[in-house]
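Missing here is one protein chain; the remaining ones are kept as they sit in the complex.
Our next item is subunit A:
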């Protein structure tokens, strides 16, 4: 067997078997019971050469409609944003991507420092005291926040706003079941959490309230008020937040949030059909020793030089085993690095300019849809998303838009029975005025044609 990844020559093998004192490699597998031994070869596809495989897989990739070739108005938690070119150059440095978790700090200072910087950037944006080194994604980060809250408060009830991303809420529910935590849905009103209903649901058994900011419908919640309400019963305020929006929105940390989580995907991370993205987890100093996952801390070496190490490891599974604060081991370190590079490239002013563009363009789209005669369902403040009553089935509408090179908004009928014919349309800084106008023009033409067809 000759393969470019396998360096052993026949002579090497012979020499090595001599040292081991066996006559064949098969002898090394003699401890596998005959009865279960796998004979023969896997019935899988034969190996392909580099060129042939590249060709095959590039053909397969071309079967997918990508946002370089189509104009996308899909958001709902995963976004097409400006990704500075430098991001891919940095994360393609193999000293980063071929390294393991930095257990040996003396030869991992690069990774450790990069993560320390990432933790700082997330803490800055969220206004929280500190952040960990990353979670799998925003959904599981939210679930972990719920488990932390239940453990911390010794309570078993979590209130989740209906305006939290329904997919994240599903993940929270699965995790909660494992921990015998009850998940109660808080209704919404006008596209934001119904504060009266929330007040009625909060009681002394409430471990936490979860809201999203900006929420699933692109609307901005009054986090400060919600934090006050849950703090009155000594529960925790948990906020799931798009970190880009926090460049211009009052951060959850300034509004009483105890835990802020979310996904750093808007910063330099590809949509990649839903993953890998980069969950973040930020909290207060008070909860520091209960946080899940890896954390990097600053210290000094024997000569007093500044350096970085993984710290507070007494929380983690490899030390505490069944008493660990979480089972997380692998995280999304490389994507945390990608997010850091993007946040560095954009910098203090760039994140604000980019966030402002998102809000301006969303506002423009809202007005343009209204001007074209559509009802924009929720009238609060928006970031990225608006809900438009298209008056026709959104999936059918999207099929027509697709023929014109557009990927339409999310069909909300699948997520909220009250929102049949409603599209969750997302506009980022990547969408030009011309593209937004074209979407509206095309939508109107399709609505007219399909409406006439129905009439």
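Here is the rule we use: a residue touches a chain if its C-beta (ideal position, glycine included) is under 8 Å from a C-beta of that chain, and two chains touch if they have at least 3 such contacts; residues count from 1.
Going forward, contacts and distances are computed from a predicted model.
Set against the options "Probable glycine dehydrogenase (decarboxylating) subunit 2", "ABC transporter permease", "Cell division protein FtsA" or "NAD(P)H-dependent oxidoreductase subunit E", the UniProt name belonging to the omitted chain is "Probable glycine dehydrogenase (decarboxylating) subunit 2". Contact with the omitted chain, checked across A:160, A:295, A:392 or A:419, is made by A:295. The chain not shown here is touched by just one of A:120, A:185 or A:444, and that residue is A:120.
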